[in-house]
Every structure is written in structure tokens, then in C-alpha cells.
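What follows is a short report on a single structure.
All protein chains but one are shown at their positions in the complex.
Naming follows writing order (A and B), and every chain is counted from residue 1.
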Amino acid sequence: MKFERYGIGIAKGLMVTLKTLFRHPTVSQYPEQRLHTSRRIRGNELAWDRQKCTGCATCAKTCPQGVIEIVTSTNLVENKYAVEKYQVDTGYCIQCGLCVEACPYEALFMGYAYERAKYRRSELVENKEDMMLESGKKQPSGYFYPEIAAKLPRQTLLVEKITEKEQ
Amino acid sequence: MVIVNPNVNLGNLPTLSPDWPGGFWWHWLLFTVIIIAVVIVMIMVNVYIARRQVGRMQSRVGPNRTGPFGIFQPLADALKVLLKEGIEPASIDRLIYWLAPVVAVVPVLLIFAVIPFTDGGMLADLNIGILYVVAISSISTVGTFMAGWASNNKFSLISAMRVIAAIVSYEMPVVLSIASVLLLVGSLSMNDIVLAQQDIPFILLQPLGFVIFFIAGLAEISRSPFDLLEADSEIVAGFFTEYSGIKFVLFYLVEYGEAFFFSCLITTLFLGGWRGPALPEWLWFIVKAVLVWFVIVWLWATLPRVRIDQLMALAWKFLLPLALINLIITAIQVLALPEGSWWVMIPVNFAVTAVLILLWSKLFKLGWGRVEV
Partner (left out) sequence: MAIRTEPFVLNMGPVHPSTHGVYRMRATLDGEVVVDLEPVIGYLHRGVEKLAEERTYTGVIPLTDRLDYISSMSNNLAYVMAVEKLAGIKVPERAEYLRVIMAELQRICNHLIAVGSFFNDCGAYFTPFLHMYREREKIIDLFEMVSGQRLTYNYMRVGGVSQDIPEEFLPALDRFLAQMPRCIDEYDLFLKENEILLARSKGVGILTREKAINCSITGPVLRATGVKWDLRKADPYSVYDRFEFDIPTGSAGDCYDRYRVRIAEMRQSLRIIEQALKQLPSGPVRVEVPHLVRPPVGEAYAHIESPKGELAFYLVSDNSIAPYRCHIRPTSLLNLSALRDMAIGWKIADLIIIFGSIDICLGEVDR
């Protein structure tokens, strides 16, 4: 194994590193500068529309992990099911989005927020009141619903922020 | 005869420059405090520069949260590690385990006694300065070997063996390239070496010596591309795997202290020490040392690691013969050329360097590496 090329390969590598030293770094300072996530982000929670939901439990049957728990009773006055308990364990959820795709009445949405850390695992379980869309605390994301996605801000893309010379 | 400034006082060498106030003991106390402060502060500055520079070279920012621009980051790291619990495995060799960081750290602080920060501004202007440096800097190797042995850990033992082999092999090119510089000066004292670079720095007179000293010195302080002694993608952390807390800080100080010392030594021997036009002298010294450190970190961020047998082959088959040839050529030039004719030496030396490096690279063969089992 000969020591060929007299160190020219090493010199080329050093030039590349030196050029990178003077370029703008491709990082963002997180808490002060938040980038916009995708409009279809499958965030950390679910948002539930109580008016449209009929209690059919298709979402609970589709969930691969079994995190959705629904208890219904009959409500003969309005002639439909009354949902008594709708509980989601967001700590066990893998954010796959199959429940959102499965709902036939378009009553379930993925959440847009992703900064939802809590101190206790039991606080991650969300019951009926937390889940409701009209509580105002939830922002639905555009996963599977293009009309919601059109209203959310545009995603920040790295291909547009840093430009290198194009071919 | 000597080619450089003949006003260097070779005969009667005082141990104390006349313009330092107070007696011998005050001078000693002042410089001890200065050396310890400067070493610790410069190590922190070096760590900060290294992290920011490596960060920018990797297209990210270094630390920038602790303090403005992150300047308190090394301080925060040091405080954090000092407050950690020192976890000791149960089956270590206790006496050697405790002594190893001490044996490794003390020489690093001792060798700073002879580095000239300004003209005569050092703890002790020994007339055998370079010999003292070479001798004392080898003692910390014993400390690292003790650490590797006492940890009772196979990874540390492998690393300790590599340390011994590598550092002993690289002593020779280092000493031979220093010897070629000494031929030009004629004295072993560090202050005289800087004084002798009045007209031109020795990097122009000794390019081959500079290259050899740089590469061999990088291997001595075990920095990349030769950092296989503590390669943290193979042997976890090498000889200080089992150390935590204050002992870990001491080993960290050894590594960065030796690196700072190496940049100071290059500045003194090859770049002209504290010489410079406008700024105060100690500031020029620090600026040059930081520049050398910039180059060292640049190499660290870019190059992959060599393997241990390639490291040994590089020392014995490439650097040692070149260092010997360099010594012989310098000796011939010192004897043959008249005084002050450095303008003849420079192109001759550069031509010799280019020819030798090209020729030797063609002849240099590494072993194949695979052993029949």
C-alpha cells in the first residue's frame, strides 16, 4: 500500500472544511426561532368533533395500539348514540393516523401541536372534555383534510433557506 | 559557524533578568501564579475556540447559550465535572489508580516553566531549556500507562499499550527536528532560540524540520489524526474510561495542556516567539499560539484516524529517515556557508524539502495489515 499523491487528498479535504467555516450554519435557535412544521403534521394529540361523532367506534377498532376507549349509551330522545366516554392515551399512541383515515363522519383530526411534554404519564391521558375541538385549546392539522391544510402556515423548507450553486 | 545574530550571549548566562523587581523568591512566586493562571485560562480559551470552530466547520454553531456567545461554556463544563461523583470500580489497583492522574498532570505544569512569554519573561531561563522540555514531557506517558493498567479494563489496557508504543516511537523525530533547529542557534536556552530569530523565523529556514516536528508532535499529544490512543469510536474512551469527577478533569487538563504547550513550542522554535511589530510581546505570543491551535483543530475536524500499525510505520519508516537527512543537510549548511547567508539557505531548503517528500512518498510502503491466523 503506497503513500501516493503526496498529501493532495488531505489538502482538498482541508479546503472543503475551510469553506464550510465561512458559510452560514444550517441551524436555527430553537425556542426563539420556531420553524413551521408541515401542514399535515401528525402531531402529538387528537382533536375530536363532538357534533359529528356518532359513537360508531371505527377509530377504536382501527387503532393498531388500542389507545382509544369509547363508551356509548343509547339516547332515545335524539335517536342516536350518546358518547359517554371518549378517552385517548396519547402516551401510548404512535401517531400513525389510521384512526383519522378510518372515521366515516370526518369527526377526528390529528393535532397540530407537538410541544406537549408533561411531568406525569397519567396527565397524557385525555378524556372527553380535553379532546373536544370546540374547547378552543386544540388546533387540527391538515392530515387527510386538505381544506384545513390550506389555512395553516407554509412549511419551512431547508432547500429554500440555504442556497448552494446549482448545476 | 552560526548563521544568526552573533550578539546572543552564550557565555555568561544570568538566571534572572535585571529588570524584574524584587528578589529571587518574589520572581518565583509571581511567575508560578502567572503560569498556573495562564495555563488554565488558555486551556479554557482553547476549548472554547475548538468547540466554536469545529461547530462552524460542521455547518452548525458551537455553544452559544452560556453567557454572551457562550464564553462561559468551558467554565460550566469544568464546574459540572468537578461536582460529579467519582465512581470507582471495585477491582482496581487502588494506589496506582489514584496516583495516575497526578503523575500525568504534574509534568504538564512543570514544562511551562521555560516558555518565554516575553524577552526573559519566564520562570527560569535555564541554559538547558530544550533538554528539560524533552525530558519532562515524557513523564506524563508513565501516568497514562498507570491509568490504563490500574483500571482493570481490557479497553483501557489496549489503549495503554498503544500509548507506550506510539509515544516512544515519536520521540525520535521530535528530538531530531529540534536538534536541527539547535544547530542554527547554537544554544539550548529557549530565550536564546527566540532571540536568534531576529531576521527571519526558522520556519523558512527549516521547512522540512517544521513539517516533521508538526506531524510528530501531533502524534505525541495524541490528537487527530493520531488520536487512536483515546479513539472514542473503538475503545470507548481509552485509558481514562473508568475515571470520573476530578480525576477526569485532570486527564482532560493533560490533553489540552499538552496541546497548548505544543503550540507554544512551535511558536518559540519556528514562528519567532514573541517577536512582532506593533502589539506587546506577550500578546504576539498568545496570538501565534492560538493560530497554531486553529490549525490543529482544523486537522482534527477534517481527517480520519490512522491505525496503530500505520502510525508506527509512519514514525519509523517515513519521519525518522527524513529527520536524519534534515539534520545532516542542516549541519552541512551551517558548516559550509558563511554567516548571514540565509537568503541562500531558504530556496535550497525548500527545494530539498519538496524533493525529499515526493521521493519518500513514492518509496514509503505500509504493511498490508492482514495477519494470517
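Please note the rule applied: contacts are C-beta pairs under 8 Å (C-beta built on N, C-alpha and C of every residue); 3 or more make two chains touch, one makes a residue touch a chain.
Given the structure is predicted, the values throughout are model-derived calculations rather than measurements.
Student: Taking the whole complex into account, name the chains on display that the unshown chain touches.
Tutor: A, B
Student: Check the options B:E88, B:E281 or B:D309 and report the residue that touches the missing chain.
Tutor: Of the listed residues, the one touching the omitted chain is B:D309.
Student: I'm checking contacts with the chain that's been left out. Which of B:V103, B:L176, B:I286 or B:A301 qualifies?
Tutor: B:A301
Student: Have a look at B:Q73, B:S169 or B:S224 and name the one touching the chain we're not showing.
Tutor: B:S224
Student: Touching residues of chain A against the unshown chain: what are they?
Tutor: 1, 3-5, 7-10, 12-13, 15-17, 20, 26, 37-42, 58, 62-64, 94-98, 101-102, 110, 141, 143-144, 146, 149, 154-155, 157-160, 162-167
Student: Provide the residue numbers of chain B that touch the chain removed from this figure.
Tutor: 54, 57-60, 154-155, 158, 224-225, 227-228, 231-236, 300-310, 366, 368-373
Assume only the chains that are shown with their structure count from here on.
Student: Could you state the distance in Å from the CA-based centre of chain A to that of chain B?
Tutor: Result: the chain centres lie 52 Å from each other.
Student: Mind pulling up the chain B residues that touch chain A in the complex?
Tutor: Residues of chain B touching chain A: 53, 55-61, 298-299, 301-303, 318, 357-358, 361-362, 364-369.
Student: Can you list the chain A residues touching chain B in their complex?
Tutor: On the chain A side, the touching residues are 1-7, 10, 13-14, 16-18, 20-21, 23, 25-27.
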